[in-house]
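With one protein chain withheld, the remaining protein chains of the complex are depicted in position.
Take a look at chain A:
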Amino acid sequence: MNKFMVVTRQVIRKNIKSPAYLFSLFFPVLIIAVIALFAFITNKTNQTPTIAITSNNVALRNALVESPTHGDYRVNKAISSERVAEKRLSHEKIDGYLNVTTTGQTVSAVYRQRTNGNSLDSDTLKNNLNTLKLRQAAQQLGLTAKQLQQLFAPASYKTQNVAYQNGVVRRQKSNQQGANLVVAFVVTFLIYMFIAMYTSMIAQETATEKGSHIMEILVSSVSPVTQFFGKVTGMLALIVLQVIITGIAGLIGMQYFNHNISFLGDFSFSQIQPGMVSVLVAYFVLGVMLYTVIAAMLGSMVTRQEEVSQALSPLTTVGMLAYVASFIAVNSNSLLIRIGSYVPFLSQSLMPVRYAVGNAALSEVWVSVAIAAIALVLMTWIACRVYQQHVLDYSNRRHWYQFGRKRRA
């Protein structure tokens, strides 16, 4: 087994065994499970109500009893008189009853329900009643079925969203844009979370090794370059693992709750363009890795573990600003936002959102991705050099403090 792999595996093993990491890894699964449990319990306690239907118009009553219930209620067909229904209601045998009175052309209905019974979602029942009433009226007017259909055909109503790109209209189906934006938001948030998490993980680890002088053993066993790449690769593997677990949890969750959560109502994965998916994956990997690499470098520059968060703070601040700016990017396409969407360390938050709302074309996105990729290569090279120089540097604290002082000045 070569030493690069030894280091990589160690990074993975060590974190996989840490309860804190495992918790964060399975946090989305936990959330989904909690919501599922909650939904399950509410479904259990809120069962379909059993009702009775009574009327002075027997034909209408029978037709209503036979109408489709869509699972919203169950009809106790045996009860046909108001008196019996009231008695059953008082004995809590039924949850409520509908009494329909027809006088001439007028149809009026009263639904009496127990306050302690299962509540009725009355939409279906109302629709059924209206349909029957209309049919009755149409019959009396002597209309044919076709005339009836014409009469009640609703007017067509559609929303079209347009975005202008250099003065040219770009068409996007409205729900497609919605889906893109939802996914862009979720992914931008996750990228930010991952950045915060993995930068601190790798920096802590490096600083601990340096602070506890484990580094002297490491450096006399493995070259710092191998060590650096082994660590970064281990982190990459953990990131990919977490993306996969989070992705699967998200997918299952969305399928499961499609009907329960209104804003996901007309959300479907088929609406997300393949371009969008590759863009997001690219930013996920490049964005998080950029930060991770720099964090490893910063971790090697401090002398004690306690200095880590201070050393990391400029980096995490940049990440947070980029994240906050992504909200502005939804409604604004200002010069600053446009430039920012090409700048490494910012682009992973801004460009996905700009693309999702139709403010950037796919070609522009790939330019920004390419810039991020070049930046990653460059930063990795720089970080590796710094790491190499600083992992054993205990005495010379000048580097860091000089750097810190310059920044503050």
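Here, a residue touches a chain if its C-beta (ideal position, glycine included) is under 8 Å from a C-beta of that chain, and two chains touch if they have at least 3 such contacts; residues count from 1.
Throughout what follows, contacts and distances are computed from a predicted model.
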{"item": "Chain left out of the displayed complex - its UniProt protein name, from \"Cysteine desulfurase\", \"NADH-quinone oxidoreductase subunit E\", \"Carbon-monoxide dehydrogenase medium subunit\" or \"ATP-binding cassette domain-containing protein\"", "value": "\"ATP-binding cassette domain-containing protein\""}
{"item": "Chain not shown: contacting residue from A:22, A:137, A:217 or A:324", "value": "A:217"}
{"item": "Selected residue (touches chain absent from view) among A:3, A:93 or A:304", "value": "A:3"}
{"item": "Touching residues (missing chain, whole complex) on chain A", "value": "1, 3, 6-7, 10, 13-14, 18, 209, 212-223, 392, 395"}
